[in-house]
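Missing here is one protein chain; the remaining ones are kept as they sit in the complex.
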Amino acid sequence: MARLSYREAGRLAIAEAMRADPTVWCLGEDLGRGGVFGQYAGLEAEFGPDRICSTPISESAIMGAAVGAAMAGTRPIVEMRFADFALCAVDELVNQAAKARYMFGGQSKVPLTVREPMGMWRSSAAQHSQSLEAWYTHIPGLVVIAPATPEDNYALLKAAIRNDDPVVFMEHKNLWDMEGDVADDATAEIGKARIACAGGDCTIVSWSAQVHVAMQAAAELADDGIDAEVIDLRSLWPWDEAAVAASVAKTGRLIVTHEAVGVGGFGGEVVATIAERHFASLRRPPLRLAAPRIPISYAPELENQVRVTARQIVAAVRRLN
Amino acid sequence: MARLSYREAGRLAIAEAMRADPTVWCLGEDLGRGGVFGQYAGLEAEFGPDRICSTPISESAIMGAAVGAAMAGTRPIVEMRFADFALCAVDELVNQAAKARYMFGGQSKVPLTVREPMGMWRSSAAQHSQSLEAWYTHIPGLVVIAPATPEDNYALLKAAIRNDDPVVFMEHKNLWDMEGDVADDATAEIGKARIACAGGDCTIVSWSAQVHVAMQAAAELADDGIDAEVIDLRSLWPWDEAAVAASVAKTGRLIVTHEAVGVGGFGGEVVATIAERHFASLRRPPLRLAAPRIPISYAPELENQVRVTARQIVAAVRRLN
Amino acid sequence: MLRIRAFETAAIRAADEKLVLGAIHPSVGQEAVAAGVCAPLRRDDLLLSTHRGHGHTLAKGADAAAMMRELFGRDGGNCGGKGGSMHIADFSVGMLGANGVVGANINIAAGAAHGVKLRGGDQVVVCIFGDGAMNRGPFLEGLNWAASFKLPVLFVCEDNGWAATTSTRAVTGGPGPAARAEALGIATAAVDGNDVLAVEEAAQALVESLRSGGGPRLLHARTYRLLGHTSVDKAAYRPAGQAEARWADDPIRRATDLLLGAGVAQNVLDADAAAATAEMTAAFEDAKAAPWPPVSAAYDDVQDIGAVAAPAGL
Partner (left out) sequence: MLRIRAFETAAIRAADEKLVLGAIHPSVGQEAVAAGVCAPLRRDDLLLSTHRGHGHTLAKGADAAAMMRELFGRDGGNCGGKGGSMHIADFSVGMLGANGVVGANINIAAGAAHGVKLRGGDQVVVCIFGDGAMNRGPFLEGLNWAASFKLPVLFVCEDNGWAATTSTRAVTGGPGPAARAEALGIATAAVDGNDVLAVEEAAQALVESLRSGGGPRLLHARTYRLLGHTSVDKAAYRPAGQAEARWADDPIRRATDLLLGAGVAQNVLDADAAAATAEMTAAFEDAKAAPWPPVSAAYDDVQDIGAVAAPAGL
């Protein structure tokens, strides 16, 4: 057991994976200097510049080369720096990495871990703040993970690197400094949710940094005597429908909250799935609390308009309960 | 009134828009030869190669140049050839076109019509068949249109070209040859659904080519005495929540069917919205009928696995009614 | 070359008869590039190809019958009928795939070479792409990548003058692919792509320099697409007489003349051609008779974690 930041936990996962398997390597811009958020600090010293590969500013080539290198028997960890820049490499991820195994009839797998730091981080504005996890859930062939805690960042990143198919691994930029206990050799199964806080009165589903907002809301609600159950999905594809369904069967109430834009966001998938398959469990209308469909501003109060606050969650739960 | 194919209707819309406004122009590969589906046939002869601009194979530049040209006072119509190739130009569409007006505080609009022929078309396989309309609905700043008929292709394409913001205009490849009546100067309001067939027993929501599958199902159901209401959304952002809500208020039953993958698809948005805001109208669980989360195969029977058939819709409606 | 020509002749016939399902892009007239470039390659060398990839795939050693089955969408196709012509691949002979996205193979090839280098292998990677692909960003990013990391990859620009219906020259700035590669730090060679011996000789030298760690190279092979962009394209947009004139330069005809000149007997050549035709006719008949893939295969090989189940009863 160690107390680690979310950043350090990810770095430890990579270091351990690289020690155990010489075919694991990392590629991305400025990795030799530790990466833009320090999440690779010290790794070049241990593993050398061939395996901690500092690349040109060539997102298409970073992703595309990783696809080829995966086909050639290595396990690349791709650093996209900001999830927003991964939009320069969508063909490579969606048309190539995600489809190669299938199109070629299973002749090759493409073991790829694509790290995409996402989310709002004070005043980074419209091109450095997006949360586009929903996009990747829509693409057959991809696994999508969005951890909320240091331990999950450690355990799920290790699981992602071990996985034989492309994984979009979305760390939240606002969590890098968050500290938490990380059990030695902690493991996590991709597709299993974590009950962040148990409760029988209302189910709140979330993932990534928004889990912590939901937890704040749950704490406030507890003061009122309302026991919210907060479910941290941890991975969005596959996602743990069973855990959510079981909770809603108990509470009769479902709120999904996420940082991404609500329209076309993954909250719609969760709500629609529960409404379709567990309709009878819903004693109240389900609810999404997510960002309005506007770009993200630079000025703080404008930026805050796309944030869902604990207060809003509390108010919504009170309305349902 | 004229009888036109879906292809011709689109071409007419462009020709009329170009005659009326000298700043409208088209850019894309092979446009001088009529475009890959003949949807630009004859336009170079009328408007010349400067305004029917045949470009290099440079999707990033096609989209990115259109953004600049829009800022410089023209109204580009961008041809992406296959919606799948637009994945080579996502930064340009999502980070640039969609956000410029906002990021720059309203100093510039970006009037862009991006034609993205989408959908399955016999044995085009995984990289030439995708329907990713849901992605674009998730991006603030974009309008998303997916017409199902020649008349709508005409009227909505004209509306798209007139619109001052970027529009993703998704024509379905399997509809190019479909014929229909097109009223002279037909107009359509972006955001207003079309009741393709009225009925009181079940609401079936769809768009693009899948509308015709829904209509087949409705015809079969009518033989059984079940009156399905088929709503063709026509545009996905904005989409006509009021029309769907009014229908569900009447029928109590909602089925959304689309060709795209179900997970993360726009059907989830429709179902979630109705479940959230019109919960009391739902007398049965809502239902999505969409593609399983698998890539699209080449072999016909495998490709068919991602098709939702009229038969499946009929069976689903029967189960609900 | 004869086998490639015979394969595509059979495939075009099959497309006309609707036995081939999707679009196919024949490489008739370009066979010398495929044959010459692949001649010096080992089986474990790697190859990345394009939408126009039948010839490259055959030349790398893939089984013609399995390829024909793939084009017919049948069981036993290289990709189990899931890919078709535009995604043909045979990893067992190092052929890592055609690609439906122009230029996408360039970065993948650079990465495959990166993987080879990291693993300490001595394979080379060959990446063939068309003249149209040199106008896509991956040309710059992938070549710069290969140059920066000194990777063992041979880029081959198979320059047939056309990008679909557009003359590539009309939309291409500067002198061409070799100048672009040189500007990215990659040494180049140019060759008459319809002269199979010249192509082989050039490729041989480049592959050797790659194998000895010399870093990436580009080969510019000028050729001509004798047919349309796809098998249904009549290519009426070409200047009158252009294609007709270029048939005189048909690489197979040139190779035949060469062999005849070198004293090989006509009947030996005829026998070769007949054998190729017979092989591909048999592949055609085999594919036509082959069963469809099991429908449940549609659900296979999507992904290990997060795969959806096939519907009950499939």
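Labels A, B and C are assigned to the chains in the order they are written; within every chain, residues are numbered from 1.
What we mean here is this: contacts are C-beta pairs under 8 Å (C-beta built on N, C-alpha and C of every residue); 3 or more make two chains touch, one makes a residue touch a chain.
Since this is a predicted model, take the numbers as computed values, not measurements.
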Practice problem: Quick one: jot down which shown chains the absent chain touches. | Solution: A, B, C
Self-check item: Omitted-chain contact residue, chosen from B:55, B:251 or B:273
Solution: B:55
Exercise. Sort through C:139, C:155, C:224 or C:284 and give me the one touching the missing partner chain.
Key: C:139
Self-check item: Contact residue for the chain not shown (choose from B:103, B:157 or B:291)
Solution: B:103
Exercise. Write down which of B:92, B:116 or B:133 is the residue touching the left-out chain.
Key: B:92
Quiz item: Touching the missing chain, which residues of chain B?
Solution: 23, 25, 50-51, 53, 55-56, 58, 60-61, 63-74, 76, 91-92, 95-96, 100-108, 140-143, 163-165, 190-191, 237-238
Practice problem: Spell out the interface residues on chain A facing the chain that's missing from view. | Solution: 29-30, 32-33, 36, 54-60, 84-85, 88, 122-128, 292-295, 297-303, 305-306
Quiz item: Which residue numbers on chain C touch the omitted chain?
Solution: 135-141, 143-144, 146-148, 170-175, 179-180, 182-186
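The definition used in the following text is that only the chains that are shown with their structure count from here on.
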Quiz prompt | Distance between the centres, which are taken as Cα means, of chain C and chain B, whole angstrom | solution = 35
Quiz item: Centre to centre, by mean C-alpha position, how many angstrom separate chain A and chain B?
Solution: 30
Practice problem: Would you kindly tell me how far, in whole Å, the mean C-alpha position of chain C lies from that of chain A? | Solution: 39
Self-check item: Two or more partner chains touched - positions in chain C
Solution: 79, 81-83, 87, 99-101, 137, 302
Self-check item: Junction residues of chain A - those touching two or more other chains
Solution: 91, 95, 102-103, 140-141, 237
